[in-house]
Structures are given as structure tokens and as C-alpha cells.
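Every protein chain except one is present and positioned as in the full complex.
Residue numbering begins at 1 within each chain, and the chains themselves are lettered A, B and C in the order written.
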Amino acid sequence: MTDAAELNAFREEVRAWLGANCPPEMREPMRDETDACWGGRNPVFKNEAQKLWMERMAGRGWTVPDWPKDYGGGGLSPAETKIMKQEMAAIGARNPLMSFGISMLGPALLKYGNEEQKKRFLPEIARGEIRWCQGYSEPNAGSDLASLQTKCEDKGDHWLVNGQKVWTSYADKADWIFCLVRTDFQAPKHKGISFLLFDMKTPGVSTRPILLISGNSPFCETFFDDVRVPKDQVVGEINKGWDVAKYLLGHEREMISGMGLGGQTGSLGEALVETIGRDESGRLADPLLRADLARFDVDALAFRAMSERFIDELKAGMAHPAQPSMMKYAGTELNKARHELVMAAGGSNALEWESDRSKKGKAAREWLRTKANSIEGGTSEVQLGIIAKRILDLPGA
Amino acid sequence: MTDAAELNAFREEVRAWLGANCPPEMREPMRDETDACWGGRNPVFKNEAQKLWMERMAGRGWTVPDWPKDYGGGGLSPAETKIMKQEMAAIGARNPLMSFGISMLGPALLKYGNEEQKKRFLPEIARGEIRWCQGYSEPNAGSDLASLQTKCEDKGDHWLVNGQKVWTSYADKADWIFCLVRTDFQAPKHKGISFLLFDMKTPGVSTRPILLISGNSPFCETFFDDVRVPKDQVVGEINKGWDVAKYLLGHEREMISGMGLGGQTGSLGEALVETIGRDESGRLADPLLRADLARFDVDALAFRAMSERFIDELKAGMAHPAQPSMMKYAGTELNKARHELVMAAGGSNALEWESDRSKKGKAAREWLRTKANSIEGGTSEVQLGIIAKRILDLPGA
Amino acid sequence: MPLYLNEDQSMLRDTARDFMAAEGAIGTQLRHWRDTGCKDGFGHALWKQLAELGFTGILIDEADGGLGLGHVEAGIVLEEIGRNLTPSPFLISAVAAVEALKGTKHRERWFPGILAGDVVAALAVDEGPKHRPEAIAMKAERAGNGFRLSGRKQFVVQGASADLILVAAQTEEGLTLFAIEKDAKGLEIEGVRLTDSSIGARMDFRDVEVDADAVIGEIGQGKAILDRVLNAGRAGAASELVGVGSASMAMTVDYLKQRKQFGRLIGEFQALQHRAAHLYSELEIARAAALKAQQLLDEGSAEAEAMVSVAKAKAGRASQLAVQEGVQMHGGIGMTDEYDIGLYMKRDRALNELFGDDNYHADKLARMKGY
Partner (left out) sequence: MPLYLNEDQSMLRDTARDFMAAEGAIGTQLRHWRDTGCKDGFGHALWKQLAELGFTGILIDEADGGLGLGHVEAGIVLEEIGRNLTPSPFLISAVAAVEALKGTKHRERWFPGILAGDVVAALAVDEGPKHRPEAIAMKAERAGNGFRLSGRKQFVVQGASADLILVAAQTEEGLTLFAIEKDAKGLEIEGVRLTDSSIGARMDFRDVEVDADAVIGEIGQGKAILDRVLNAGRAGAASELVGVGSASMAMTVDYLKQRKQFGRLIGEFQALQHRAAHLYSELEIARAAALKAQQLLDEGSAEAEAMVSVAKAKAGRASQLAVQEGVQMHGGIGMTDEYDIGLYMKRDRALNELFGDDNYHADKLARMKGY
């Protein structure tokens, strides 16, 4: 059989299996993040279909189709993985399992973990049995992440961890944490960091949710008070955790860089014109807002082209390695601009904060939430610095 | 007589004198800078009236009304000077004498010159007999003016000057130059500079006009090749010329800071609407340009208020000493924005470069010329740095 | 008149600044009323204190028991209110409503209460999500001796706590302003909590009958009065915005001097310095514009209206820049509810919207200038 014929056969197989196994409810678009399935030790399923869908996919290793079968994955080739995603998209199948284990820890373990760690952690992730959170930022280590101070001491038969993390998404719901700790306080800041895994149930771990200006959030502060961690739970070499972190951050930035689209790829002016009404000549009735919307649409449609180019170049291996910084910068600034315009168009309706009419302040809360876009995952300033240094080659940048 | 009565009498006297002595031609607004009288050894008068007007005013010391009579001035008090300016403005009397000697060198000599220098130079300036130019910038000393390298060696009975100045306005027409030279190459850069005066006819001085992107300009490059300067022509102490320079730069910045107004204080949209035409609803026909004009008018009218406040606060001694930097920054950026809009409104008409129809490219040349506003007299970046340091007190600024 | 505060005005500013920083502080007022879910969104005790200081009478003639001062003085107080995000009926009750009732017979009924800090007034103008006073549709039809009002209003600030509601409606003769008491029959009021924790109201007028007495000024002559009222409110809002922006900048500049990253104070980073310096410049210009507008209003100048729009638009944009830069420069901490900078962003948004946003006023300026 030729490659193409094999792939066609695979496509048929996938299509048939999905047709038979993806429950109809799991083919509806998610309405919000509560529709997502996160797995974990005490998983919360919104309905039976969600549970079934995750279990069936996990059963074939298709929650992580491109991971090796030995680690609970599907063992698919890149071409097969692409076909699977296409077929899922074709029927609108939901992602069966949202997971930082899959999107963040997994790739790091595959690259830096030892065999025992891979065997121990990856299958649990693939099956959605353990929910992970990420412990990177600290109150005094934001943009300058490498200045983190969480102390990890070698106590012979265990590590002793003391310190505080912040912006730990879903720390209050996670089972385990992968986190950056300082194992050497003498070394230059990038050289004394290790990448550590531990159970959130370990004595001394506590979390506190962070209330944002937009309201409740998945973020937490996480405190470590004499937390004892087994010695074999460091990924990669001691004091070389920064390499692991950089690898993951690059991953994360690529994911975030597409967010300027925010799923809304059409004309914002077109979407808002009926909210505002038209003047006698049929134009959007607020002439200056119309001007802003027109310019925004130019920017947004141009950025859509840029995103398309970026993805195409990524696939072809042609993108400059620092291009994700530019996408992240431009995309997040654009998204902030979009929500400023949505607020301006919404006027006093959009100011409502609690009413059902406003869906409990949806517009305002989303607007406020976008302000974090240019902070999280590396601030706009950090991205601009990376562009200046790595693309424009400016001195001392 | 009370003060007020004295001032009233003075006002009557000035009014009568101006009425009798200001030629009618000198009450017309200047059309361009060629209408200005610059004086000098070989003065160029556009007409007899211009000559007469300068001589009459100089005869009373009123070219520099507030300078002491001993130095050729009018010896007027601040209140009297103000009255004179008001009365001149009332009949639209032109400035009788444009002069860097009056606006720049004079104040420096009055503050830093010795008695002999004041007696020697100030009366000539007041009478418009010597035309001065300013030698500050050098090719490698722009924003970082204090890094200037023009070498001034003490040769016992004279100074020997070698080096190059740039952006010397009217160097090709000036009789004398006041300039900054380095007299100590060992000292920290601000501590080795002296303020030197010399005749432009001295052997070794040559000039070359600078052609700008906007066309001809009053600026020159000025070259010093073994120029011998008498020892008594340093103003202030040797190696303390930077104090004099700073004093003058402050003066200059204050003058420039008003330029955002550019004599045009009305609504730009109002001025341009007929150029562009109106749509069916009577609004300016280009809706996005209209939006920009409306926002510009907001900015310009707000800045007009700021200018008024700044001048009032200056008069009352209430302005922050670094406020001129903010005025210079905001005013010049605004002026650049104004000319971008004028070009956008003028469309292809405004692109014409040589035609009589376009007054030889007046709009385009003015537009290009404004680009220097945020460079000359301290760049916008320098002004922002000053605000950050001196007003906001930011560290290391 | 020089364009800076005279000695009396500077003293007033100092008084207002000290008072508001002490009694009107975010922790004491805004957060308190927000976190206790107060239905008014402001404290009546503070309103009384403002009255005791004489502030509520700034625009009321001395003959009527007020201080007989002007919009400049009202702006001084509002800038301090803005700085502290102090929730207060001052802008609507002591500025807009006083401007509306000034010189009318209604002042006898209402000014004593405002002077005492007992009465809260509201202004019901907007009928849709955006401020469009040119297009008021609400009807006031003749009915017996008076009028019958029907229609809806929204974004009526402090409308849910108001004793007096000033309502703009169309009569046969044209736009007319009415003074209506809170318990008018047929008037349904819904208090709505807004993003900045203030309470706006939606009002449904279901055949609300009022006496002819309720008319402010002449029937059909409401446009001129409403313009005056709105311009007073806009100039005041401009000052409040300048206060919001200035405090936001001050807080941010402080943070730049404290926060270290990469071994340096972030205030040492030139890119942030230049942005902060630009922001300073914008806020100074906005402050000058607001003061100029208020001086012109106090002089009764024909140029006042244009300058009011300039001031509201400029202050709106400058303050918006201040809160945006503020949150960004604070980084993650600026996103937390615990920290105050986000409260400034919320207040800025609401104040920008109130009485017309910068788009509205730039457009209005263009229309006034004939283009």
C-alpha cells in the first residue's frame, strides 16, 4: 500500500470510530470553560457524555494522539495526528480532555524526563487521572522569572521546599504541581533553578484563590511551608531547570500568540453596527467610533493574514524563532483594543456588572480580563525586548 | 504721581511716538522671513521703511527695551516693557530687528559677560550693526551636546580653534559667532567647555549651507581651520562655558515651547473643510480624516489652554523649571501632527513641489520642515528624559 | 484671569485634598460600600460632611445660602474626588442639579436639602446605551393641569437613591425639563450596579403624571437649560477624570520606583520612563483644558461650550491612557482586585461614558466648528 492509501485508510477508520464513539452532546461547541473536561483524581463531569467521551478517547490513547503508546499515547505519526484533528474538527468534536499535563508538562517530560518518570507520569496524564498545575511566577519574579526565590533544600533523603508561587492556574483544583524552585542560591540566577514535581496533598502546601479586577479567576496564590518532596521528582538535571522552563515557555508563547483572533475573525464594525444604529446615510451612527472600528478592522484583518502566514511558516519550519514574540505582542495588544471598542460601543449597557441583562457583566469582565493578555506569558515589554534583541539584533537589548 | 499714573503717561508717550515713527509698511504683517530685518555689517533692507523703522527704534534703545541704557538698551522696567509691547501689538508694528544677538547672546552677556564685553558687544547688537550666529551642535554632538570636540588651544597670546559646527543658522550671513569649544580634553565632558566669541571673517573660518529635505535652509556647516581668537573673547570663566550654554538653552527651549500653536490657534477642521468638501449631511466628506481632525482639534485646543496656563505660570514664577521640556515636547509633536493632517487634506495638490499653483510646494515643504521640530532644540526623547528625571523623579533617568 | 488657581482656590484645593484623602479614601469609602453591597453605592455620612464643609453649596448663590462660587471651584473638589474614587452625589446633585434649578422657583424646595447634604438628585437624560441628548424621545403629553410622562431612561447615576429626579422629555412645544419626586406614581426604578461599583438606575415612566409646576424654566425651552446642565456636568466630570488619571499616574510612578526586576528598579527602564513622561504631559494638558473650560463657564463666555467638549474629550483620553498604562506597568498585581489600580480603570470607564465619551465630544466639537 502506498503512504497515501494508508493514510486514506486511516482516515476512514478514524471517521468511522469517531462517528460511532463521539456522543452527540460532545459535538456541540463549548459555551464556556465549565463545558471543558479537566479530569483529575476527583473529576467533575458535567454529564455522562463528557465522561464517556474522555474515557473512550483515552482508551485509544487519542487524548494525546502523538505520544508513544508506551506512555499512554496513540503512537500516531504527525500525518496521522493531523488527520485525526481534521476529522474531529469535521464533526465539531470537543477536546476530550483539557490538561496542563498534556499541553505543558507532557512535552517537558518527553524531552527532559527519565524513563521512570515518563512511565510513571505520562500514562496518568493521558488518561486524565491526575490534574496538574504550573508553579512558575512568584510575587517578586514576574517578567524577571529567573529571579524566583522559592527555596528547595537538599535534605539528604528528600527535598525541603519553602516559598510562594502566584498565578498558579487552578492550583485549588489540581492534584500535582510542576514548579520551578531554587536549588542553588550562590549560582547566577539562571543556573540555580530546578524543575520539581510534587503532590498538592503533601503537607505544607496551601492555596488561596486570586480575585481579579474582572471577578473570580482560576488563579491562585500557592504557599509552600516545609514541603517534603521525594528526591526522584526532579525533571532533568539539578540546577538546570531553566532549560526545561524555557522550553515550556516557548511552547506557551506559541499557544498564546494566536489569541488576537480570539475566535472572532470577522469585522468588528459589522458585528457592532446594529448595537449602535445608523445615521441618515446608513453609516454607523457614531462617526468617530466608526472611524476607530474601521481602523481596527484593517488591523485585525491584516493580523489575521499575519497569523495565517505565521502558522504556515511554523509548519514549514520557516518562522524566525523569535516570531512568536511578535505574534504574542501584536495579538494581545489587538485583543485589548478590540475590547476597548466593544465597551465604547456598548456604552452604559456594557457598564452593568451584575445584571442578568448583561450576563453578569460579561462585556465589562471580558474587557478587564483582556488587560492581562499583555502581561501573562511574558509582558508586551518583554516581547518587544526579545524582538529588539533576537530579530533586530540591537545592541545591549 | 502714582505708579499707575506714571505708567499711563508712559503709555501715552509710547503710543504717540509709535504713531509718529512707525512707517505704515511696518504695520503690515510679515508675509515670510524675508520681510524680517536682520541688520549686520552689510545689512539688507527690503525697503526704506524697514531701514527707518530699525534705526528709529535703535535710536531710542527700543530694539532691546529692557536692556540698560549703558549698553544701548531702553532702560525700561518690566511694566514699561510690557506696555511697549502692548502698544506695538496694538498697531501691528513689526519687530524692528530680528537678531540672535538680542534673543540669545545678549542675555548670556548680561549674565556672564564682564563689563568690557558688555560695553563692547551689547550696543552693537542693540543697533543691529553686528549679526551673530550660534555655534553649538557638531556632527557627533547632537542630543549629547556636551560631547562636543571643537578644539580650542591656549597659545599664550591667542586661542587656536580647530573643528566643525553644524546647524549654524545663517552662519553664511553672520558677522560674528558665539560658540562652544573644548578647552580641556582631560576634564569630564561638561567641565572642559568654554564659551567663545569671534569674527566670522577671521582666517580659517568657512561655511557651507545645508540643503534640507524641505529645500534650502538657513542652516550651515561651519568649519574652523587654525582660527586665531584673541584671549579676551571668552565669556564667563574658562572651562565653565557649559553654564552659559545651559542658561541659553533654557531660554531657547522656552521660546520654542510655544511653537505648537504655530500662529494657528483656530480649528484645523474648520480651516480645511472647504478644501475637502462636504458629504450629503454637511459633514467633512472624508469621514476618517474628519475623525482625525476632530481629535486633533481637541488636542490643539487643549494644548492652547496649556500654553496659556504655562505662560501665566511662568509670569507668576509658578512653573516647574522643567515644564518647558513638556511644552516643547507636546507642542512640537502637535505641530508635526498638524502638518500630517494638512498633507492628508491636500492630497495630490499638496504633493506638488515646484509649481506656482502650490507656491513652490509650500505645504509639502512646511510639512517636511516640521519634522525637525522634535529634533532641534533638544529632541523629543531628550525632553521626555528630562520630564522623567526632573518632574517624575524616576530613578537613573 | 490667569489660568491657574488663585489664592482662595488653592486653599480650597488644599482643604478638599486633605479631607478627601482622609475621609474619602478608597478603603474607607469605595471598597466599604462596594464590599457591603450598599444599594446606594455611596455613604450618606460623607455627603453630610461635604455639606458641612460648604462644598455642596459651591454653586449656590450666597443669597440662597450657598458659597456663590463657580465651576472652577466645583472642579477643584471633583479633581480630589477623582483622585480618591470617592463615591459621592457631588457631581450630579451639587453641580448638575444646582445648575438646573438655579434661578427657578424649584430652588426653594431643593436647595436647603442639598446645602444640608440631605437631598440627593439625579439627572435622567440617556435613553439608550450612548449619551445622545439631541435625540431624546421620551414623551411628556399634556394631561389635565400638567403632563403625563412615558418612556425609559438609563444610566441615571444615583437614580436609585435620589429624592429628586430631573427628567428631560419632549412636549409639543419642544424639549422640557421636569423636576420629579422619587415617589411619583408610575415611576419604576431599578438600581443597577455598574462596573465601577456605582449604582446607575434604569427608569421606566409608565404614564407618570406631574403638575405643570414640575416644569423647570419654560415649557419647550428645555434644550438651553439642559445644555447648561450638561456642560456643567461635563466640565465637572473632566476634572474628576483628571483626578482619576493623576492618582493613577502617581500610583504607577510610585510603583516604578519600588518594583525591581532584572536587578533594577523598573522605573530605570527608559521605555517606561518615556511612556510615563508622555502620560504626564497628556494629564497636564487635560488639567489645563478643564480649568479653561470652567473659567469660560464662570465668565458666561460663548466659547465655553466648545471648550467643555475639548476638556471632556481630552480628560477622557488622558485618564484612559493613565489607567491603561497603570495596569500594564503594575503587571500581574495590577490585575488583582486587592490592588487599587484596577478600581481606577473601572471608574475611568464609567466617567468616560458619563455625559458623552471622547468620541461624542470630538464629534460635537467638529459640528460646532462647522465640519
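We take it that a contact is a pair of C-beta atoms (placed from the backbone, for glycine too) under 8 Å apart; a residue touches a chain by one contact, two chains touch by 3 or more.
Keep in mind it's a predicted model, so treat the numbers as computed, not measured.
Taking every chain of the complex into account, the chain not shown here touches A, B, C. If you put the hidden chain back, the residue from A:7, A:49 or A:294 that touches it is A:294. From the options B:53, B:71 or B:167, the residue with contact to the unseen chain in the full assembly is B:167.
Across the entire complex, the residue among A:269, A:347 or A:377 in touch with the chain not shown is A:269.
Among the residues B:212, B:271 or B:311, only B:212 touches the chain that is left out of the figure. Taking the complete complex into account, B:276 is the one of B:88, B:234 or B:276 that touches the chain left out. Residues touching the missing chain, restricted to chain C, are 269-271, 273-274 (touch as defined at the top).
For chain A, the residues touching the absent chain in the complete assembly are 267, 269-270, 272-273, 278, 283-284, 290-291, 293-295, 297-299, 301-303, 305-306, 308-310, 312-313, 315-316, 318, 326, 329-330, 381, 383-385, 387-388, 391-397. Within the entire complex, the positions of chain B that touch the omitted partner chain are 137, 139-140, 142-144, 147, 166-167, 210-214, 275-276, 286-289, 292, 343-344, 346-355, 361, 364, 367-368, 371-372, 374-376, 379-381, 384.
We adopt the following convention: only the chains that are shown with their structure count from here on.
Chain A and chain B, compared by their mean Cα positions, are separated by 57 Å.
Counting partner chains per residue, chain B has residues 283, 290-291, 294-295 touching two or more of them. Each of the following residues of chain C touches two or more other chains: 358, 362-363.
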